[in-house]
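Only one protein chain is missing; all other protein chains are in place.
Now for chain A:
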Amino acid sequence: MREPREGMTEHSLHLDGPEATAAAGAALAAVLRPGDVVALSGDLGAGKTCFARGLLHALGFAGEVPSPSFPIVIPYAPPELGLPLWHVDLYRIDDPEEIEELGLEEARADSALLIEWPERMGPRLWPDALRLTIDRDGPDARRLTWAAPAPWEGRWPPRT
């Protein structure tokens, strides 16, 4: 497995395949805390759920990590993993106002949120969210770029 830091520039990281994408998710597990919001952008097929799988497995979750596109929210909680995490996918949401119905704000009180298709939130996305984007960089390769606001200083990118 590649170390996620390999090939890293200041604000992006080359991922040479699905394993590297999952490893980047696993690197996030080491620094994630309850209340954190991670906004994960990327087109269909970019590997967002693959990243989520790497994160959840690194947090100790042993089961399958299905795409949340249809259920929209899949909550995970201890003892199945190390911290409560909501895996959210806003792909099917048209109206940003509907997102309030999901109770994400309330969930932040004790859970971390990993949000796919965060663009659907528009300006409602919290300013303290870690923004990650996965772009295609060849047939299998991807590029992970990020914008890390102050609460993420020293946590992302992870030091190795």
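As a convention for this text, a residue touches a chain if its C-beta (ideal position, glycine included) is under 8 Å from a C-beta of that chain, and two chains touch if they have at least 3 such contacts; residues count from 1.
One rule holds in what follows: contacts and distances are computed from a predicted model.
**Q** Using the UniProt record as the reference, specify the protein name of the hidden chain from among "Imidazole glycerol phosphate synthase subunit HisF", "(2Fe-2S)-binding protein", "tRNA N6-adenosine threonylcarbamoyltransferase" or "C-type cytochrome biogenesis protein CcsB".
**A** UniProt lists the chain that is not shown as "tRNA N6-adenosine threonylcarbamoyltransferase".
**Q** Looking at the full complex, which residue from A:40, A:74, A:112 or A:125 touches the chain that isn't shown here?
**A** Only one listed residue reaches the unshown chain, and that is A:74.
**Q** Tell me where the left-out chain touches chain A, residue by residue.
**A** Considering the whole complex, chain A reaches the absent chain at 17-19, 22, 43-45, 47, 49-50, 53-54, 57, 62-67, 69-76, 92-94, 98-99, 101-103, 136, 139.
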